[in-house]
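Missing here: one protein chain of the complex. Every other protein chain is in place.
Take a look at chain A:
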Amino acid sequence: MAETHSLQDLQQPAVSSKVFVQRDYSSGTICRFQTKFPSELESRLDKQQFEETIQALNNLYAEAEKLGGKSYLEGCLACLTAYTIFLCMETHYEKVLKKIARYIKDQNEKIYAPRGLLLTDPIERGLRVVEVTIFEDRSIGSGR
């Protein structure tokens, strides 16, 4: 009976609040998020850990949007084919987005879920915010 109850707890934690990490526009319109540590997470998470996660995300987005030889080549080739190659080829940006999704899943499993937090992939919020959902602390009665 107690096991059923704790399973239920783990599967349906109540959302306590949400924190939104906004975009940092100081370098222009490229995708960057602010690394300022939100005060609501102080009790749950290390400041350094959080900053590392956001910085890694920023680096991944910078890689996605990087203007370099490879992206120019892709762009020129696309132009020559009247951009029809976008219909058959996965773009560089999409490949990096998949990498970002894997990274966030990994971070959630290793660091955030054990602390009752959940990172939402920014692409699901239109690359506007990194949403951090804070779950109610259910450390009572769950045998943890």
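Everything below uses one rule, namely that a residue touches a chain if its C-beta (ideal position, glycine included) is under 8 Å from a C-beta of that chain, and two chains touch if they have at least 3 such contacts; residues count from 1.
Just so it is clear, contacts and distances are computed from a predicted model.
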**Prompt:** For the chain that is missing from this picture, which UniProt protein name fits: "Palmitoyltransferase", "Histidine-containing phosphotransfer protein", "Response regulatory domain-containing protein" or "Vacuolar protein sorting-associated protein 33A"?
**Reply:** "Palmitoyltransferase"
**Item:** In chain A, positions touching the absent partner
**Value:** 1-2, 4-5, 7-8, 11-12, 14-15, 18, 20, 23, 25-29, 64-67, 71-72, 74-76, 78-79, 82-84, 86, 91-94, 97, 118, 120, 123-129, 131, 133, 136, 140-141
